[in-house]
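Take a look at the structure set out below.
One chain of protein is taken out of this complex; the other chains stay put.
Chain lettering (A and B) follows the sequence in which the chains are written, and residue indices restart at 1 in each chain.
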Amino acid sequence: MIGIVIEALIKSALIAFVLLTAFAYLTFAERKIAALMQVRKGPNRVGPWGLLQPAADGIKLIFKEEVMPAGADKVLFFLAPILTMIPAIVIVAVIPLGPDVELFGRTIRLGITDLNVGLLYILAIASVAVYGIVLAGWSSANKYALLGGLRASAQMISYEIALGLSIIGPIMLAGTLSLQGIVQAQQSSTWYVLWQPLGAMIFLIAGLAELNRAPFDMPEAEQELTAGYFTEYSGMKFSLFFMGEYIKMVAVSAIATTLFFGGYLGPFVDKLPWLGILYFAIKTVGFLFLMIWIRLTLPRLRYDQLMAFGWKVLLPLALFNVVITAVVIVFVG
Amino acid sequence: MLPNIPELVIFLVLAVIAVAAALGMLASSNAIYSALFLVVNFGVVATFYLLLGAPFIAMAQVTVYAGAIMVLFLFVIMLLGAEQMKPTSHNLLWQKPLSIVLIILLLSISFYVVLGQGVSTGSDLMQNTSGYGSPSAIGTLLFQKYLFPFEATSILLLAAMVGAVVLTGVRKQRRRIRKSRRL
Partner (left out) sequence: MSQVRKLETTLDELKTLFSDKAQTGETMVLNLGPQHPSTHGVLRLILELDGEEVVRCVPDVGFLHTGIEKNMEAKTYLKALVMTDRMDYLNNLGNNLTYCLAIEKLCNIEVPKRAQVIRVICAELQRIASHLVWLGTSAMDLNASSVLIYCFRDRENLLDIFEMIGGQRMMTSYIRPGGVWRDVPDEFVPAVNRFLDYLPEKLADYERMLTRNPLFMRRTIDIGIIDPSDAVERGMTGSSLRGSGINYDVRRAMPYSGYDEYDFDVPLEDGCDVYARYRVRMREFHESMRIIKQALDKLEPGPVITDDRKYSPPPRSELGNSMEAVIHHFKYWTEGFSAPKGEVYVATESPRGELGCCLVGDGSPKPGRVHFRTPSFHNLQSLSFMSEGYLVADLVAMIGSIDIVLGDVDR
């Protein structure tokens, strides 16, 4: 019993550490990739190739003055960044990072846990993740922030449905809600993206919308709402919002990898289980790159167009996908 | 049979939080805070489901109630700018005594039921139906035993959705007329 607790604590601490580092270097990677795509140099002053830039940014943000707007609701203004950050981290708990390994005579699962309702857990956490943004918008006592918060709540609800329906495909194919189970099911068949191309696409689009990433970044559309819901935030609270957003990017990429791209599966994983983590990381980074690429390429949708797209295009397509999958499973097997 | 101690402690702590959140929801004069207290309450109830070995219901509770429905509540409150409650108007004054009477009634009924039947720990109930909260068990129940109510509910929801679409459709038409007049 004690052993299990210690193992879980160590793994949680490790994953939290990895996620925070990933956040820091994801911001760096985004700036570098953006610079390369836009014929610029990007950060290159702090450390070799600018590699210490995230650290410099972090130190700067910690020492920045925290400004509290006069009319703000102090409790919620303080809580909002935390409420954004926590779901982003805990969502990773159910994602399997690799097969079981032997270490110090113990069998250790790579990944914090494996729930038999793992996917539902992800949906549940994703659905409460919006609170931080909505409350930030409301508590700032700023009209831009309020508009951002309103947009966020409407957008999240709309895209959650398509997101939820898009993952039904892999569930039906694997016959389980456990993510470990879904990965193992892909070992015997192939990656589910081949069986579920439409589902994978819907998942990616709805995932981008859940993340408020361009071209769906309505809640923080600089050109319209200056900075949307975090207009009034500064210092560490501001960086918590960013942390939340980028860690969510990692989480969505990891989930997409697990559901549609075989998770940690790859050649020689059965012999060298540690390779699983590497494959998993490579696939996740691929998705992160895709997200950054999309952001740098596409213009933003308008708010009402975004809602119409979610309800009139994505939702029917997702439903259609579920029906087709069901029919195929029943008649073909 | 005694319930095991850690479970009981967790239950008691959660119960206190649940009641406190419920009271907070009622007492708060700010509608946003009320809504948030309700979210906390839903979260605690979801944890109760987990304790009872029903993870599917727990997750559904969080996703649907704490996630979707309460976000919509917040959306409406924020959109209307109705955070602060207006002072009670005169024609609602009679509600206060009535509510006290109703509360007393409710409490006495619960006490009667609980004391009359004795406290059940629920453990024996759980043993009888091991795995009753698993997704597959619920799916089987929904699509076999309770198929008709399930389908009836979906038709009800569909009707509600069509109603909403019709209502917003009317509004859009009005907007179009205004615009064409402008041009």
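As a convention for this text, a contact is a pair of C-beta atoms (placed from the backbone, for glycine too) under 8 Å apart; a residue touches a chain by one contact, two chains touch by 3 or more.
Since the model is a prediction, treat every value here as computed from it, not as a measurement.
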{"item": "Selected from A:M37, A:V67, A:L103 or A:L272 as touching the chain missing from the view", "value": "A:M37"}
{"item": "Touch with the omitted chain, as defined above, among A:T21, A:N44, A:T190 or A:T297", "value": "A:T297"}
{"item": "Hidden partner chain, touching residue among A:A22, A:A72, A:V183 or A:A214", "value": "A:A214"}
{"item": "Residues of chain A in contact with the chain not shown", "value": "34, 37-40, 143-144, 147, 214-215, 217, 221-226, 295-305"}
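By our rule, only the chains that are shown with their structure count from here on.
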{"item": "Chain B - residues contacting chain A, complex", "value": "32, 36, 39, 46, 55-56, 59-60, 62-63, 66-68, 71-72, 74-75, 78-79, 83, 134-135"}
{"item": "Chain A residues within the chain B interface of the complex", "value": "73, 76, 115-117, 120-121, 123-128, 130-131, 134-135, 137-138, 146, 149-150, 153-154, 156-157, 160, 164, 177"}
